[in-house]
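Removed from the display is one protein chain of the complex; every other protein chain stays in position.
Each chain carries a letter (A and B) given by its place in the written order, and its residues are counted from 1.
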Amino acid sequence: MRGDRGFPVRTRFAAGPVVALMAVSALFLCPHAVPAQAQDEAAPTQAPPLAAPTSVTLRDAPDDRGGAVDVSWTLSADDTDGRVTSYTVYRSTSPDTGFVMAGTVAKGIGRFGDGGLPDRTPLYYKVAATDGATESLSPVAGPVMASPQWFYRGRLIVMIASLLFIFAVVGFVRAAKAGKDLFIRRLAGLDHMDDAVGRATEMGKPILFITGLSTISDVATIAGINILGEVAKKTAEYNTRLIVPCADPIVMAVEQEVVKQAYAKVGRPDGYSEDDVFYLTRSQFAYVAGVNGIMVRQRPATILYMGMFYAESLVMAETGSAIGAIQIAGTDAVTQLPFFITTCDYTLIGEELYAASAYLSREPVLLGGLKGQDAAKAAIGLFVVLGAITATLTALGVMPVDFIARIFANS
Amino acid sequence: MGLLEKFLQIDRRWIFLAIAIAVVVPFFLPMGLPVVVTKPVRDLYNAVDAIPPNSEPLFISVDYAPSTIPELDPMTLAVLRHAFSKDIRVVALTLDPAGYGLAERALESVAREYGKERNKDYVYLGFQPGIAAVVLGMGTDIKGVFPEDAYGTPLSEIPMMDGIRNYDQIPLLITMASSGVIEAWVIYAHQPYGARIGAGVTAVMATDYYPFLDTGQLVGLLGGMRGAAEYEELIKHPDAGVRGMDSQSVIHVLIIVLIVLGNIAYFGSKKRSQEAKEPAA
Partner (left out) sequence: MRRQFPLFLCFIAGVFMAVQYFIPHPSVQVWYERILDWLQTLLAFAFLIGTVSLVRLHYHKIRHKASDRGYSFVLFAGLALMLAFGFTNRSPGSRFDHMFQYVQVPIEGTMFSLLAFYIASAAFRAFRARTVEATLLLAAASVVMLGRVPIGDLIHRSIPWAANWILNVPNMASKRGIMIGVGLGMMATALKIMLGIERAWMGGTD
């Protein structure tokens, strides 16, 4: 850990009258150590001085915004026998004077991160092993200078993987734009969306659309809003009421615009009612209470859950089941999937929700993006299998080095 | 309609009544079932225990709403009791507006138990909106995100917060969460800054975070009331977590019984209707 602590250094000497003069001379010569001879003569039972830490190594902390230095050292020889209680690190801008305490670490730890330092300023360090009463100092090491870096080397693998992924997605999008036919398997939940909307229209009851409790920055919410746009077009065509209670004000603003545009697109702008796409509350179970109240009073024929859900999912879905509504759910919240599967007629699992906008619109560009994802997933699957094989072979001693693990070691 | 069919169509309110009895009765007739501690809980306990007394503080982020008090309050109180009993300083904050009162209440009640003083032994930073923004901001400058504590005292005037700049000075941060806030702590605090993160979650969410335990992104995990009971067992201070284990045990057994009975009734009724369709010999 880096940081200044500012704790005062404490030292204590205990000596009888015979030793006092020798101890004073020792103090004058060497302020932080008691000579072994003086120790033996004065108090035969006094322990020998602590062994100092050695090989103090300094380096500018890598992959940071500057102001930090990493100090490491070889532990004191007395560390293992329990005499050393901690190490104190001292810092100065000069090799001879002006040392201040930079921090302390517990015994057994041979490194310290110092932070809050000025950049490009030569710094010197020394490390003391202490037993609480005495200190034993290493030689001074330095100079070292803290400086900022322009690139996180530890994230190189992430950057390469991200670029490859982007190329895959863009490549498939271009292929789709060029007219290549891209296959997507059937998604039952989305296929039955038309039937669900039709059912509500026939029964003269509204459709309730819930995009979950998360914010607009959640991809599941965006996926839900995409589906809302498609459903709103259908409800506009069939003149079926669409109720959309929202748990986030920004999501509400986006959903109002999406539904309004959908109604305008099919030539029914007068059919849109802003009061039907409204903010309910941010609070999880207050939202559930509100939605359940709408279900019990308005008795929608169709309920669609598309987005991010938490523990409230079962309370809503069970109430929907109790009023006899047809329910279609889609979420990437794996903990809520079992609840939706037991209570809803159809469920979209995980990324099937993200595929919805491509699936429903059949736009080549969106389909291309989906295939790019699949390509990336295949690549990851390949690395998982390879990694499992190399890890197993390395553990069995067949392979000397697990090169797959090494590639990802510092990312 | 046969008995099996009637049983299958039973009004769900009878089931609700059975559940209510299963929850309430063990509170009056405690069974004292033993609680076995699991590794994720022990790991979190050890991580808290390793913090030296009266030095860099333990951070606790109370990121849950009142609805999850029964599961998350007991674990928050248990961790606070552990910290204060060992003179570990505590800084509490919340990323959920509904968690503001809960954090304050938990902190003050346990502080009173152990005679701890505000701004000397613990600090309450309060709430800031914008989860990712707050977590990321704390990685550079905590005082930039929380310039004052929850009561208006500038952090620069609180001696306990001297030298606490960012995650480098935080030995451990535990988030008690009922939402996906934990991912924010892992993605925006652990990954870029190497912050040590522990978590307490509801039982339903706990399985979501086992992968994080395995990779070391979380140092430990408390899952639901069981997690709270295990932590109370470790600190030898049984409370709501341990008390709730009896009810939870009875309910789990009841649900298994309902599933079995439901399946017996379903298959029995299906067999009967198949037999009724077969022509008589």
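In the analysis below, a contact is a pair of C-beta atoms (placed from the backbone, for glycine too) under 8 Å apart; a residue touches a chain by one contact, two chains touch by 3 or more.
Every value quoted in this text rests on a predicted model; they were computed, and no experiment measured them.
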Candidate in contact with the missing chain, chosen from A:Val84, A:Val127 or A:Val173: A:Val173
Option from B:Glu5, B:Asp43, B:Asp87 or B:Glu104 whose C-beta touches the chain left out: B:Glu104
Residue in contact with the excluded chain [from A:Thr93, A:Ser361 or A:Thr394]: A:Ser361
Chain not shown, touching residues in subunit B: 10, 12, 15-16, 18-20, 23, 33-36, 38, 65-70, 98, 101-102, 104-105, 108, 128-130, 132-134, 136-137, 140, 144, 192, 203, 207-208, 210-211, 214, 224, 226, 245, 248-256, 258-259, 261-263, 266-267
Positions on subunit A where the hidden chain makes contact: 63-66, 148-152, 155, 158-159, 162, 165-166, 169, 173, 216, 219, 222-223, 225-226, 229-230, 248-250, 252-254, 256-258, 260-262, 265, 275, 278-286, 288-289, 293, 297, 311-312, 314-315, 318, 321, 332, 334, 339, 342-343, 349-351, 354, 357, 361, 365-366, 369-370, 372-373, 376-377, 380
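Rule of thumb we're sticking to: only the chains that are shown with their structure count from here on.
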Rounded Å distance, subunit A centre to subunit B centre (Cα mean): 19
Subunit B partner contacts - residues on subunit A that touch it in the complex: 1-6, 106, 113, 115-116, 214, 217, 282-285, 308, 310-311, 322, 334-335
Contact set on subunit B toward subunit A in their complex: 12, 52, 56, 65, 67-68, 97-98, 132, 162-163, 165, 168-169, 171, 178-180, 202, 204-205, 207-208
